[in-house]
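Presented below is the structure to which this report refers.
Every protein chain of the complex appears in place save one, which is left out.
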Amino acid sequence: MTEQPSLITDAQNTWCPGCGNFAIQHSLKAILTDLQGEERDLSNVVLVSGIGCHAKIADYLNINSFYSIHGRTLPVATGIVLANPQLNVICCAGDGDMYAEGLDHLIFAAKRDIDLTVVVHDNRVYGLTTGQYTPTSPVGFRGRSTPSGIKERPINPLALVLASGGTFVARSYTGRPAHLKRVLSAALSHKGFSFVEVLQICATYNNLTAFYHERVLEVQDNEEDLNAAWSYVNAWDYNTDAKIPLGIFFKEDLPPDPSRSGEKPYLGGAERDVSSAIAAILHDRV
Amino acid sequence: MTEQPSLITDAQNTWCPGCGNFAIQHSLKAILTDLQGEERDLSNVVLVSGIGCHAKIADYLNINSFYSIHGRTLPVATGIVLANPQLNVICCAGDGDMYAEGLDHLIFAAKRDIDLTVVVHDNRVYGLTTGQYTPTSPVGFRGRSTPSGIKERPINPLALVLASGGTFVARSYTGRPAHLKRVLSAALSHKGFSFVEVLQICATYNNLTAFYHERVLEVQDNEEDLNAAWSYVNAWDYNTDAKIPLGIFFKEDLPPDPSRSGEKPYLGGAERDVSSAIAAILHDRV
Amino acid sequence: MRDVHTKRTFSSDFFAWALCGGVVGVDEVSVLIGGKAGDGINSAGALVARLFSRLGYRIYLYFDYPSLIKGGHNFAVVRATPRQVGAHRERVDFLLALDQETLRRHVAEVKPTTVVMGRSDRSQGAKVSVPVKEVLDRIGASDLMGNTCMVAAFARAAGVPWEILEEVIMAHITKETSLNIAVAREAYTGAIEVSPVPRAPGAAPPLPLLTGNEAIGLGLAASGLDLFIAYPMTPTSNLLHFLAEYATPLGLTVVHPENEIAVILMALGAAYAGKKAAVGTSGGGFCLMTEGFSLAGMAEIPVIVVMGQRAGPSTGLPTYSAQTELLFVLNAGHGEFPRLVVAPADVGEAYRWSALALQIAWDYQVPAVILVDKTLCEGSFSCGPDDLIQLPYVKPVSAGPKFPYLRYQNITDGVSPFIHPPNPLAVVKVNSYSHDEAGITSEDSGTATMMVEKRIRKGESLAEVVGSLPTVEVSGDPASRIGLICFGTMGGVCREVAEHLGIRCIRPVVLAPFPSAQVHAQIDGLTRVIAVEENATGQLAHLFAAHGIRVHHQIHRVDGRPFALEALIREVSGVIG
Partner (left out) sequence: MRDVHTKRTFSSDFFAWALCGGVVGVDEVSVLIGGKAGDGINSAGALVARLFSRLGYRIYLYFDYPSLIKGGHNFAVVRATPRQVGAHRERVDFLLALDQETLRRHVAEVKPTTVVMGRSDRSQGAKVSVPVKEVLDRIGASDLMGNTCMVAAFARAAGVPWEILEEVIMAHITKETSLNIAVAREAYTGAIEVSPVPRAPGAAPPLPLLTGNEAIGLGLAASGLDLFIAYPMTPTSNLLHFLAEYATPLGLTVVHPENEIAVILMALGAAYAGKKAAVGTSGGGFCLMTEGFSLAGMAEIPVIVVMGQRAGPSTGLPTYSAQTELLFVLNAGHGEFPRLVVAPADVGEAYRWSALALQIAWDYQVPAVILVDKTLCEGSFSCGPDDLIQLPYVKPVSAGPKFPYLRYQNITDGVSPFIHPPNPLAVVKVNSYSHDEAGITSEDSGTATMMVEKRIRKGESLAEVVGSLPTVEVSGDPASRIGLICFGTMGGVCREVAEHLGIRCIRPVVLAPFPSAQVHAQIDGLTRVIAVEENATGQLAHLFAAHGIRVHHQIHRVDGRPFALEALIREVSGVIG
């Protein structure tokens, strides 16, 4: 493919002005443009999205995409990777999507170390359904389902993924586009499960620009030191006031094993001889 | 209630000989008997079970019970506590139940610090469906769905609950009945979310008696030291060979707040005047 | 099907209009207000509606918006009539455009007499140009008040007295009220009266405006709801928001948990512990609830599911309407168990049947579905005292529990007495397995059969009580041999069509247990039955056929938009010739 098609579709963009989703889209587009520059075939890239404001990125980026359902990016993406491990699969998920409706899948994807990249657009609010609290909203957050403020403490998604065996754990912020691009790029090249939590500004329902501006702190990348990873991850609990580290907090390369999930001796191809296999089984069953 | 009814029903017990579920049932029965001795009203106790071998305990113990569905003990139990915070609710769940089908709920129950007790009968196998791997089965486990051995690493459920904000995190073992009773008893008295992971022998599909016998180690209880908790919890990863600590690894008392979950200003009672409230709302809507 | 995007010139449009018969009565008014998402179109529509309320009209308000937060085209149509209606008209008397897009898109709604008003800085070609920007600048108000400005200019154009406008703004704009009043006054005084709307004949005191969601919430609350549990999903998110907002006065616990599976199981846990719980969702969330729904059937634990249909499959058109889940809710969940399904057509029915469904679900220990759709959930209707009543219902007499307590006592009417823990005299065991009377698992053939038969008898008891209720709504000309059949929100438009064409309209409000005798009583004697449904496959027609009723013609609409009155008149006329 030498003629480079545009990476942006004709679809009308309907994110609010000032929305952090633009930064994520720009980073991904820039990374894809770099790949095009390296003459890499973008038809190997597949984007899987959930449902929510974030998910509209599937309409906007002109690459293969599976615009799935709320909370289910990961099983869809896992199925794609199982079917064709050569594909480079990116999940763009929301925080409601990934941390509420579909949390189970996140922990299992990390456990499996399935080779794909998860980007969580964590605006700490349900955007598209007009502003309810999510699992990462802080105590006291007043959303439309909790007008007097929630009392539950937020979860720390990075801690959960680390506890689940995630082999690439990072955080970035839509207010730091260069950092974002670098981290996403590293995540895409990691062989195994890559998890990038992106603090994303929601201009309409949860504009934390000033809050983040004062607190985010780009830290040095860490690779295999699990203790260092835990201290990065626990530096801020999504609730109380503290500096918020941004960076690659953990990276570990497990021996690549495309058959890590379930019983999958090999993927059926031209070489398989199903008729003989069936005949042999029938013979055994007499 | 002065006349004490039997704590065991007439239902025929169908656990296999040597099954660790007996030990869990005996511990709970002993604790309930103690409560009866203290003239405490057992009608305040509710047992919620999932589906699996473990869940049959709902048939065997002669107390209030909700024999629910696979993976869903926690939302059922949460509903019971929300409806009546005076009830003492115990969830008996399986590892397939709680760590595969229903993992999402575990993390949210911990996040909410809902006041109930979870007992996971972790035999590291699906018993009732005849021996498939579960999320805590070690690498190489050959189950009927994975005859050549799984390659995924197991999850560490204690780490997940700790990372989710659990306020009572403990592990015991069916081969140590006295320890089991003590830990379950402490869990039941904890105000808030209590999580007890019980290593349970499955005599038929995963008999690890000898393995555990050599490795389990009763450690000192730890209360609020989160670092100590993490080192207990990470001492054994459910996969590699190491000593397996048993004990109460973490305990923290959050200020009791029956309204921690969602928007629940108060529970409707005799005092509420719905008609006036409706009239006022209609007036506002003119 | 009408395509609002078709461009027509005024003249050919007028021609089409004249052909259609000009059914707009002089005694009613329709207003369309349109603009961008974020322009406050829904609130502006509600302000307009409330002006008409105070002139003695009854209101029907339809709100149309795509699935996005800012930008995109939103519009509201307000229809004010002396008698309550439940549908909008194809053409409007006033068109209020906050942007050019509104004028572009709604050409087809304009008739020669329509007063087209446009925001001067953002639209061109309106008959009446409203200098919104100038007014806002003069008062020093932000652009957010553009809608207030437009409504005020409209009020003047429609001859609504200033006092009424002021009262409505005072009551319904709670943020920066006085600035809004100033904007309104400036716009009102600058505008001119174009086409005054008279007070409605025999004008009564103004009535409250309720959305379907609000009516359902109030109906449930009136019957003693204790908990409302939901994961947000259009079109019932606003039911969650409404009940959360009024949780304190209504004495409710309102919970938004991790997902829909948790939602329904929490509700069942709460019901086991003796509280009345309802949940709200749409099709996708309901899918996730079906396993819990089946548990409710087996464990015999009541629950109310407010199921707001929207256009699918899957994510579909999330903010548009549909009637595609009828057969799904009738058959959802594995295994067989009695259930109650009611489909109200307007806010009055939504209130009354929600209130009644809660009582029946608890008395008969069955899951109940309130089957609604986006049009009803998010539409607004005037609501009179006659709407908010209790339907006549005779609570079944129970023999009371016997001790030792048997949760699933094999009783004649199938309804075993339900005690809730804590009760010092009873151990209460509920069970998802096939169980004996005490609730203990039994896989024995005889016990299993006994329990299936007990549940069947319970279904018969339920059918009996339902048979005593006004389950079938009938309108139109009783002498006609032609009948429309429909369910849910199609009720409003079908009633008007039937009246206009002099045919009948027969609509079951209860869909399960199917009120077969009552439906047959109304249908028998008809020579032509025409089903009108917002789906592609004719689900109601299928259900009627399964009950031995032949449906001769089917009219469908599948784009998520409700039928306008005239559009359906044309379709039905086309069928009956």
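Things to note:
Note that the chains are named A, B and C in the order they appear, and that numbering of residues resets to 1 at the start of each chain.
Assume contacts are C-beta pairs under 8 Å (C-beta built on N, C-alpha and C of every residue); 3 or more make two chains touch, one makes a residue touch a chain.
Every value quoted in this text rests on a predicted model; they were computed, and no experiment measured them.
When the full complex is examined, the chain removed from view is found to touch A, B, C. Residue in contact with the omitted chain (choice from C:S434, C:Q518 or C:Q554): C:S434. Looking at C:I389, C:L425, C:A521 or C:A536, the residue that reaches the missing chain in the full complex is C:A536.
Check C:I164, C:L179, C:V194 or C:V452 against the missing chain and you find that the one touching it is C:V452.
What chain C contributes to its contact with the hidden chain is residues 1, 3-5, 66-67, 261, 282-284, 286-288, 290-291, 293-295, 297-299, 309, 311-320, 322, 324-325, 327-328, 330-337, 432-434, 443-446, 448-449, 452-453, 456, 535-537, 542-543, 545-548, 550, 558-561. Annotation for chain A: contacts to the undisplayed chain at residues 1, 5, 9-11, 41, 43-44, 46, 48, 51, 56, 58-59, 62-69, 72, 74-84, 86-87, 104-105, 108, 261-269, 271-272, 274-278, 280-286. Not every partner is drawn; the one left out touches chain B at residues 14-17, 51, 53, 67, 69-71, 100-101, 103, 126-130, 132-133, 135, 144-147, 204.
What we mean here is this: only the chains that are shown with their structure count from here on.
For the pair chain A and chain B, the distance between C-alpha centroids works out to 31 Å. Remark: chain A and chain C have CA centroids separated by 37 Å (rounded to whole angstrom).
Work out the mean CA point of chain B and of chain C, and you get 41 Å between them.
Each of the following residues of chain B touches two or more other chains: 104, 108, 261-263, 265. Contact with two or more other chains is made by residues 244, 254, 256, 258-259 of chain C.
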